[in-house]
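A single protein chain has been omitted from the complex, and every remaining protein chain is retained in its original position.
On to chain A.
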Amino acid sequence: MLRLDFYPNFRPYMIKPLLVKTSKYFIALSFFVALFSEASAQTEADAIMIPKNYLCTGVMYGHSSWDHYWEGTFKRDNGNIGTLTTQMYSLMANYGVSNKLNVLVSLPYITTHASAGTLEGQKGIQDLMASVKYMPVEAQVGKGVISLYAIGSVSVPLSNYVADFLPLSIGVHSTNIMGRAMADYQLSNFFVTGSAQYVRRSNITIDRNSYYTTEMHYTDEVKMPNVAVYNFRTGYRSESWIAEAVVDNNTTLGGFDIRKNDMPFPSNKMNFTSAGVNFKYTFSKPAGLELTAGGDYVLHGRNVGQTTTIHGGIYYLFSVKKEKKDKK
């Protein structure tokens, strides 16, 4: 699942290519042998772990666009923007420190483009995201399995891109610290996962020394409201396939509305609810190769674009201590 804000601020932690175990060989090595589908993972928001000493790396591409957006609650289009398109190319890696502890990183490169008007598109490396995903509880309940997760993440801007040029900016340039609690229930091949995340955003510095929000500010520093994220997903998981439906809600805790015909600003109240689907296919040969695809659509928003997103990725999962394992 890939989410684009009004701003083409691709948020890597929201990118959810699906992954499960990749091979029988792999399952055999897994700590969770009994758990059919809990074998690998690539995002911090899905209930999937990869086993100890495994590394999953991949690249993904995302394409999102909108031609309508909300100024506060007022939905409109804009002949001076046309369709705003954002493309993302991201490198991702997930390492199994243990069967209960995974470390994930992602690094996106982003481009933006407006089909109308005169504003110049932007491009650059956005924010490095690193997550630690911990699964303290995994227990059989009835015929299914419940697992609980705690996920902590940090994202840091890696380039000095311009945040204050929305909606063309590639991000809002805050350093974020995120905590997520997640629960998953799996019964046979069917699962439901729910999670809630709190995103604490640092203040940002912009290139001008005054700005108006709902009042005048004489500083180049902008106080960024924090964000609450709620995610629900359900679907089918098997050895070779995952198919899921995802609903996502982002609620900015504070911030202000874009006034009618004003420019957007990084500390706007950017809320949305989106719905989408994701698919993942895992090859049995070559073992470890995975393909993902998906898309989503913003159903309702506030100070964001009504974005349609599609994305796809290719990943490879392998043991980094193969020899040692083989000796076993």
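Side notes on the structure shown:
Methods note: contacts are C-beta pairs under 8 Å (C-beta built on N, C-alpha and C of every residue); 3 or more make two chains touch, one makes a residue touch a chain; residues count from 1.
Here is the rule we go by: contacts and distances are computed from a predicted model.
Note on the omitted subunit: UniProt lists it as "Phosphatase PAP2 family protein", one of the names in "Phosphatase PAP2 family protein", "ABC transporter, urea, permease protein, UrtC", "Formate dehydrogenase subunit alpha" or "NADH-quinone oxidoreductase subunit N".
Residue in contact with the omitted chain (choice from A:Thr73, A:Gln140, A:Ser188 or A:Asn209): A:Asn209.
Checked against the full complex, the one of A:Leu119, A:Ala245 or A:Ile314 touching the unshown chain is A:Leu119. Those residues of chain A that touch the chain absent from the view are 52, 76, 79-80, 97-98, 101, 103, 116-121, 132, 134, 150, 152, 154, 160, 162, 164-165, 177, 179, 200, 202-203, 206-212, 215-219, 221, 223-224, 259-263.
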